[in-house]
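Below: the structure, in structure tokens.
The other protein chains are all here in position, but one chain of the complex has been omitted.
In order of appearance the chains are A, B, C, D and E, and numbering begins at 1 in each one.
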Amino acid sequence: MSQLKAVDYAAASPEVKAVYDEIKQTRQVEDVNNFWKFIAQHPPTLARTWDSLKDVMAPGALDPLIKELLYVAVSVTNNCGYCVASHTAAARRAGMTDEMFGELLAVVGMANETNRLAVGYRVPIDPAFE
Amino acid sequence: MSQLKAVDYAAASPEVKAVYDEIKQTRQVEDVNNFWKFIAQHPPTLARTWDSLKDVMAPGALDPLIKELLYVAVSVTNNCGYCVASHTAAARRAGMTDEMFGELLAVVGMANETNRLAVGYRVPIDPAFE
Amino acid sequence: MSQLKAVDYAAASPEVKAVYDEIKQTRQVEDVNNFWKFIAQHPPTLARTWDSLKDVMAPGALDPLIKELLYVAVSVTNNCGYCVASHTAAARRAGMTDEMFGELLAVVGMANETNRLAVGYRVPIDPAFE
Amino acid sequence: MSQLKAVDYAAASPEVKAVYDEIKQTRQVEDVNNFWKFIAQHPPTLARTWDSLKDVMAPGALDPLIKELLYVAVSVTNNCGYCVASHTAAARRAGMTDEMFGELLAVVGMANETNRLAVGYRVPIDPAFE
Amino acid sequence: MSQLKAVDYAAASPEVKAVYDEIKQTRQVEDVNNFWKFIAQHPPTLARTWDSLKDVMAPGALDPLIKELLYVAVSVTNNCGYCVASHTAAARRAGMTDEMFGELLAVVGMANETNRLAVGYRVPIDPAFE
Partner (left out) sequence: MSQLKAVDYAAASPEVKAVYDEIKQTRQVEDVNNFWKFIAQHPPTLARTWDSLKDVMAPGALDPLIKELLYVAVSVTNNCGYCVASHTAAARRAGMTDEMFGELLAVVGMANETNRLAVGYRVPIDPAFE
């Protein structure tokens, strides 16, 4: 028996269905992604994660495209294959062009490099940054 | 004897001084940050890193503020104290407000959380994202 | 020629077979997992890792279920696909229920989120925690 | 001017004070930790994080001590100094003994080691774990 | 439409072809690896990364075999599947034997373990190391 279990809409509890419905309506999509179907194995995690993401990713001082770019940057740094795939797609839907994607990964690459140079050379924080 | 060694301007070789001068002129600052003074222990690393950063962080399809926000996101995820301090300061100089900073860290936090949920639930990539 | 090489029981040296036999007897299993068959390419690593794991995972002040939950938490945080799969299975054998698994991942997710908030806001350690 | 800014109770907005009051009452403490005072710079993050943590860390299928042990395991793996300090203290308050702490770190250490062995030897997932 | 896009030699721009040609000549290979074909989606990243790698991996105070061993060590620690596969192959071409590979992974494993013990026990730096 597979240990990988998605909760499909048809088989979902009313509690889970309500979250799926809200995701579908908010994002204007036919079905929810695998991410939601898998975390729905634990309904409180599904509900809490959706509530939090809905708030955090909403337009604010940063617009949704920038927020998706940040999500990709973190997901790449953490090496999360699913997250890179899904948030790259989300960023493209939000307006990310090929050129933006290229620059995004260039920044992420350089940041990961210089982060390690700073650690390896044990650079003390400049007084101006304290 | 301390193992932590900065290369100050006065003691720098002509090769290192030339890089320092270019950084100071490009960024319009009085002196270079500790990061540069420490990696200057290995002059080829100093020159290569500056050349790369200058190109990667220049305005392009993404503007400098967005690039600095991405730098902070990676540095926070990697837990690099020096980098968080220096790039938060750089992002503020590029226009990051308190509200933007709050939203940036909220996105970084959520991305780190959902990255692990995706891994823990072993979520397979949706065909649409391949 | 594949670079991926498992050392199967039949082809194993007496030294490796002895470790396999001990694992099979201790864990009451028919065959050892791929993990052991791959690290057996370097017999000293096989022997040392088994000796260490046997001691560390034995019942003590923490019972084996808790230890497996901790193993899953670390493996998820490190994004190790093999380790998440094998230790989730091990945790289930040790008594982890679906509900426990859901709460485990919820804690792991929140810890990864708040770890980054603490780093991003550069929170100084409270004197009470020193 | 320091870039590190805590929001103390006296200077907090009513919205922030309300969260502080709930934390103090729930945890029966005189004052909130620095973590809360720093993330209070962005009130929505303060409120959302507290709401989530309150739910996730509540007694459930896993008791609070196990949840704190998991928090320490993740924080150590992520190398978050503040989080290791604060959650080690929290785990001790929840009942963690010196012996438990020693075993916890031994498991965390071994998990980090074997995670890398699995990656380095590129171990394929056993069919039984799929 | 697949989101995964390699830039093959035949379809490459003159700018990209020039980098491919230099890689093929320097490394004496028939074709470039997938790594180069994918980052070629952003030509400035291709050119910059090749220029940097060519310099950094050249023989110097450390010989190429040692540099490849270091690359494997970092790639394993970061859990980058592609990088582990490609740099393990590169290290073998540079002279890494099975025994060296076994010892390399043993060191990487132990370093990852003791890194976490140092963090978990919050070990202060010895004055002699400052």
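Everything below uses one rule, namely that a residue touches a chain if its C-beta (ideal position, glycine included) is under 8 Å from a C-beta of that chain, and two chains touch if they have at least 3 such contacts.
On a predicted model such as this, the values are computed, not experimentally measured, just so you know.
Within chain B, the residues in touch with the undisplayed chain are 3, 41-42, 44-45, 48-49, 78-80. Touch with the hidden chain on the side of chain C covers residues 2-4, 44, 48, 52, 55-56, 129-130. Against the chain not shown here, chain A presents residues 72, 76-77, 79, 81, 84-85, 104-105, 108-110, 112-117, 119-122.
As a convention for this text, only the chains that are shown with their structure count from here on.
A straight line joining the Cα centres of chain D and chain E is 34 Å long.
Residue numbers of chain D whose C-beta contacts span two or more other chains: 3-4, 41, 44-45, 48-49, 52, 56, 77-81, 85, 104, 108, 110, 112-115, 117, 119, 121-122, 129-130.
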